[in-house]
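A single protein chain has been omitted from the complex, and every remaining protein chain is retained in its original position.
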Amino acid sequence: MAHAYVPEIAVDREGNEHIVQGWQDDFYGGKLGFWLFMLTEVMMFGGMFLALAYYNTLHPQEFLEASASLNRLLGGTNTVILLVSALTMGLGLLKMRAGDVKGAKLMIWATILLATIFLVIKGFEWSAEYHHGIFLMHGEMLPESTMAFGKKLFFGMYFTMTGLHGVHIIIGIGLMLWLLKRINANKVNPQHYILYFNIALYWDIVHLIWVFVFPYYYMMGAATGGTSGH
Amino acid sequence: MSKTYFDETHCAIGHPKSTFMQWMLTIDHKRIGIMYAAVMFTFFFVAVATAFLMRLELFAPGQQYIDGNTFNQAFTLHGVIMIFLFIVPGIPAIFGNIVMPLMIGAKDVSFPRLNWFTFWLYILGCIIAISSLWVGNGFADTGWTFYAPYSLTTGTNVIFTLVAAFVLGMASILTGLNFLVTIHRLRAPGMTFFKMPLFVWGIYATAWIQLLATPVVGITLILAIMEKYFGIGIFDPAKGGDPVLFEHLFWIYSHPAVYLMILPAFGIMSEIIPVFSRREIFGYRTIALSSASIAGIGYLVWGHHLYTSGMADIAKTVFSFLTFFVAIPTGIKFYDWIATMYKGKIVLATPMLWALGTIITFAIGGLTGVTIAMIGVDIHLQDTYYTVAHFHYAMLGGVVFLLFAGLHYWFPLVTGRMYNEPRAKIAFYLNFIGFNLLWFPMFIAGYLGMPRRYFDYLPEFQIYHQASFIGAVIFIAGLVYMFYVLIQGWVKGPKVGVNPWRATTLEWHLPSSPPPLENHSKVPYVDFDPYEYYHGEPVVKFDENMRRID
Amino acid sequence: MGIKTTVNYQEEKAVYFKVLAGLLLLTAITFIQPHLFMAQSTFMAQMLIAVIKAWLIVMYYMHLKGEKLIGAMVIFALLLVLVFFVIVIGIDVSHFQFKGESYITEPITTGVTQSATPTHH
Partner (left out) sequence: MSNSLQGFDVRAATFAADVEQAFWVNFWISIVLFLSVVAPMIYFAWKYNANKVKNEDVENVTHNTALEIAWTLIPTAMLMVLFYYGYTSMQVLRTMPAESESIVVKVEGLKWQWRYEYPANANGHIHKIGGAFQKPKIDDKGKVIEKGTMGITALYVPVNTNVILEMSAPKNDVIHSFFVPAFRMKEDVVPGRTTKQWFNATEVGEYDIECAEYCGTDHSYMYSRLVVLPQKEYDAWFNSAEDTPKGNFTKTGDALLQRHGCTQCHSILTDEMKIGPSLKTRLSKEQVLHVIEKGQNKLGYDMGAMPAGLATGTDAQEIAAYVAGGLKGEKPASFAACTACHGEDGRGMGGLSPDLVGYDATLLGHVFKNGKEGMIGRMPAFPEIPEDEISAIAKYLENIGK
């Protein structure tokens, strides 16, 4: 918004003045809108968890066994990485609000770096699984394989959900790069930072999803013996 | 003459000179609403054509004009267009856009650019849906419900249809989001939630459904697409999946979706009834809160579509029990409307005729809904024409009729002109008679055991199908006539000024008709109820600065 | 409206680090939980921890504290998901009819179990 928006005034019968909220420059509106958007993400992943729980109820034992065979070390590392990235993102926003644009940019770059590391680790994990014959349209996951249904479903959902989560990470990286561009163009600055605020919210929800994905897939079967993966 | 929103607009990008580009890039909520209407109108004709084709084919048993597979594609196309392209976005996208901001005294919606984007997302979805008629192996033949595993195994172009439904779902979510923020943020000063017009309440409740239910069907469609491309067996029994899960996930959205259709329609009803009874509405708060409770309870009853699916018997019982509770707030609304007519001064103008007609047709649609909410009875009636008649009475005789009511009611607001009243009434009667002749016989056929989605049928049912066909002809004639009357009104109807109905809500207190680009010249302070009449005349009056003078 | 220009930088930063510490601690507990407590119901324990983590993130990182309206909306959405779970999982699937006779749930036959766990090398 290049030119400042001057809100209108409505006058009631007693002559009192009331500010009229316009759609321009509505920080709270922007925040509300983004929260509502995040609720749709909650419902979406909620739907997937529902499907997951559905089959978990039908095949409890096989789910435990399949979970035990995931690599908890890599999964755990990724958990910590996301944790830290949520911090850098938050600190960046804080710096921006305090007027430290340079520091904010640094923090965004740090977040991008962490996000990339997350993806690389995920890549290692998936390729290891591929080599063990468990991957979409491959090996044990093919229709003709005799792997138990419970396990097939577990891994099918695992690839779908972590895959979709990965897509969210990639979108997040894209958003952060765009944010950097906007900061450089001074469209996002210590006075107008709603975009930054919302992208930070987005990053938190990406993290939040992982907070549930991780224990459901990796930790559920931890007690049923099985060392942490390979 | 002052400039109206037809003369100038704000654009998403730059300041294009050509009128065409100004329309393409417009972010003005009124223009976007009109464009939605134009597009939906076009698609609706495709859907009506397929509906008529089906009726023609069903005129007699055996094959007449099209073969079985074409018939299957025809009802899928009909269902998909009617649901995803027309009735789900329908009233919110058209009237939610055009009048909702006017009603709350806003200059536009909260995110006008998002609104523009949403419109084009909607168009993209339409294009994907329609293009599958020519791309790939023909349009999907799954029915609009896409039940797995049929949708996963059929050779037709289901992917396109699924993607289209997903994109349209996105558009629906974003519309809902936009409206929610608008209603929360941009109400005129003084307008509390219980001073909002009831149409806004309808849109508000609807927006919550759009926002929270649509993602579930979104993810269901994604899972189906994943399944089709990556072979994970989430719904495919050959790989251990359970088709019933698909039905759950599908109806978790699609049942709330029917309330998403009807709630804004009820909102239109609540606008029209007091205006044409020329008195204050009865039980404002109960009507407002019943919208909210229909939306809320509506989330809990999806299982009434699964009575014969193999779901656990105890779940059927729970769902049946819950389903009856949606009928109660609906009933309350109905009684409130009727009570509003008591000791009023009832003007039977065309919008009121449509509204009263709908009370009859939707009562039939809703009460037959209650019939099939009874488990034992639904086990007999599920997937028969009884169900088909139920939902046409609800959707066509409820939602579409009220959309027409709104079309007549807000016609002078949008165009600044008036249609020919006697002719519009003739159109209504044609429609009303045709509609009942079209769908009532189907209750009987369904009760006698005529299953739906049947290309061919046993000859006993012929008589009902024939009656229905005649109804369809009358109905469609009525429709064409109605649109003729409306278009004629727009082109050369008399100019009628800003408030021809002498209504009270804010959208009728604009500086010009049609309204100017940024709506109200000054935003009023709202310290009055939405329907304040005294002795048959509106109470609230404003001076040119939108200060109350009564 | 709504633009806050003054930030108590140090104070908010301290909150961020405190929450991070809490989250790291909870993550650590996640790992030792199966050996520590509720080993019989790992799943419940894990979800409990996840909920606490989520609560921390939502309240402090996402600044939901004090946001009445948005907080109510979030709770509404979460309740809805909960209801879906109760109905679908609690009422329907857990009463799956004719389970033993159904193909998708029939007990696994011949030695499939071994082949499913990836072999180590």
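Each chain carries a letter (A, B and C) given by its place in the written order, and its residues are counted from 1.
Here is the rule we go by: contacts are C-beta pairs under 8 Å (C-beta built on N, C-alpha and C of every residue); 3 or more make two chains touch, one makes a residue touch a chain.
All of these numbers come straight from a predicted model, not from anything done at the bench.
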Partner chains on view for the chain not depicted: B, C
Sole residue of B:Y36, B:W302 or B:Y533 that reaches the chain not shown, by the stated touch rule: B:Y533
Per the touch definition above, residue among B:L133, B:M374, B:V496 or B:L517 touching the missing chain: B:M374
Full-complex contact with the absent chain, from B:A292, B:V347, B:V480 or B:V496: B:V347
Residue of B:W116, B:F139 or B:F282 in touch with the missing chain, whole complex considered: B:F282
Those residues of chain C which, in the complete complex, touch the missing chain: 97-98, 101-104
Chain B residues touching the omitted chain (full complex): 60-62, 68-69, 72, 141-143, 147, 149-150, 153-154, 237-238, 240-244, 277-284, 286, 307-310, 313, 316-317, 320-321, 324-325, 327-328, 331-332, 334-335, 338-339, 341-348, 356, 359-360, 363-364, 367-368, 370-371, 373-380, 382-384, 447-449, 451-460, 533-537
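Quick note on the criterion: only the chains that are shown with their structure count from here on.
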Separation of chain A from chain B, taking each centre as the mean of its C-alpha atoms, in whole Å: 34
Whole-Å gap separating chain A and chain C, where each centre is the average of the chain's CA atoms: 14
Where chain B touches two or more other chains, by residue: 184, 212, 240-242, 248, 252
Contacts with two or more other chains, residues of chain A listed in rising order: 19, 21, 26, 28, 32, 36, 39, 43, 46-47, 50, 54, 58, 149
Residues of chain C defined as touching chain B within the complex: 69, 76-77, 80, 83-84, 87-88, 91-93, 95-97, 103-104
Chain B residues within the chain C interface of the complex: 184, 212, 237, 240-242, 248, 252, 299-300, 303, 310-315, 318-319
Partner chain B, residues of chain A touching it in the complex: 8, 10-13, 18-23, 26, 28-29, 32-33, 36-37, 39-41, 43-48, 50-51, 54-55, 58, 136-137, 141-143, 149-150, 152-153, 156-157, 159-160, 164
